[in-house]
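The complex appears here minus one protein chain, its other protein chains still in place.
Entry: chain A
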Amino acid sequence: MSQTTQSPADAPSDEAVAKERGARAALWRKGLQQGLAFGTLVVLLLFFSIASNNFFTWSNISGILLATAVIGILALGTTFVITTGGIDLSIGTGMTLAAVMTGIVAVNLGLPLIFGVLAGIATGALMGLINGINVAYLKLPPFIATLAMMMVAQGLALVISGVRPIYFSGVPGFKDIALGTLIPSLPNAVLIMFILAAVAYFLLSKTVFGRYTVAIGSNEEATRLSGVNTNRWLVTIYTVAGVFTGIAGVVLAARLDSAQPQLGVGYELQAIAAVIIGGTSLLGGRGSIVGTLIGALIMSVLINGLRIMSIQTEWQNVVVGVVIAIAVFADSLRNRRGL
């Protein structure tokens, strides 16, 4: 991103031009990334449509979208954290803990469903808050802070549930949160993902919150020195990510009509992969919500397509791994050339 250094003798107008050029380059690069990701998605869709007659049917496309919902919601939230240069490994098992808390409140305590949903979201927010405090004030590296939370959440989910699934069969309407269709033939879980994507897009690109998220990721020290309370913003950012985790937990429980306490390990890596494929930089300072959504779709289109073609499960993993590696390599290549 850095332009060639200007000599002090240069006229101010030159500086302005350079800045302008820099901004345009940044915009163009962002467009290129999303363009690449989107292009990949289109190529995959075309490829699988040609490879199998049964791929491009509404039933299957709707299945792909539904399969994207949980990972997609996790990925949207964690985009903020990764944009600050952090990482959140607690989202997979955190989502499970949120689902279990929803079950405890709505099933075991028998409170109205809305309290169960709120309990799930609040659980996510609380875990995010603790992550944020550990990172911002206790100065734990995000990797370690959230790794610890990942284990705590996994353990608590098992303890609180008594190591058995909680079924929502006695809670009418809960399943509809994920599987009802407010828009005909589009599952609500998908609708929720798109609404949250719009919210996240607004937050990241149109608000002070979003600007500070990017600023902290670009240079936390400089942001702090310019008078921003970066610690407080970091806590807010991790908490917002936690809210997304909580919502993902509720959607997951609704889709399965049950809270499965052993689920969730590995989901965080899929979500992180979706974010990275979408062009958000692991180094921080650059994040894209549209990219994350496309990244999550690429992952599930790829997996679904390979399944439709009856490719062996082992090879599916190999292909997905290679695609992630290529995506990140392409990203780093662009950075190196300073495009």
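Keep in mind that, in the parts below, a contact is a pair of C-beta atoms (placed from the backbone, for glycine too) under 8 Å apart; a residue touches a chain by one contact, two chains touch by 3 or more; residues count from 1.
Criterion: contacts and distances are computed from a predicted model.
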{"item": "Identity of the absent chain, which is to be given by its UniProt protein name, from \"Acetyl-CoA carboxylase biotin carboxyl carrier protein subunit\", \"Response regulator\", \"Aldehyde dehydrogenase family protein\" or \"ABC transporter substrate-binding protein\"", "value": "\"ABC transporter substrate-binding protein\""}
{"item": "Sole residue of A:245, A:288 or A:304 that reaches the chain not shown, by the stated touch rule", "value": "A:304"}
{"item": "Touching residue (missing chain; options A:60, A:108 or A:231)", "value": "A:60"}
{"item": "Contact with the hidden chain (one of A:44, A:228, A:256 or A:323)", "value": "A:256"}
{"item": "Option from A:50, A:114, A:163 or A:318 whose C-beta touches the chain left out", "value": "A:163"}
{"item": "Positions on chain A where the hidden chain makes contact", "value": "52, 54-55, 57, 59-60, 63, 66-67, 70, 85, 87, 89, 141-143, 147, 150-151, 154-155, 158, 163-165, 167, 169, 179, 187, 220-221, 252, 255-258, 260-263, 265-266, 268-269, 272, 282-284, 303-304, 307-310, 312-314"}
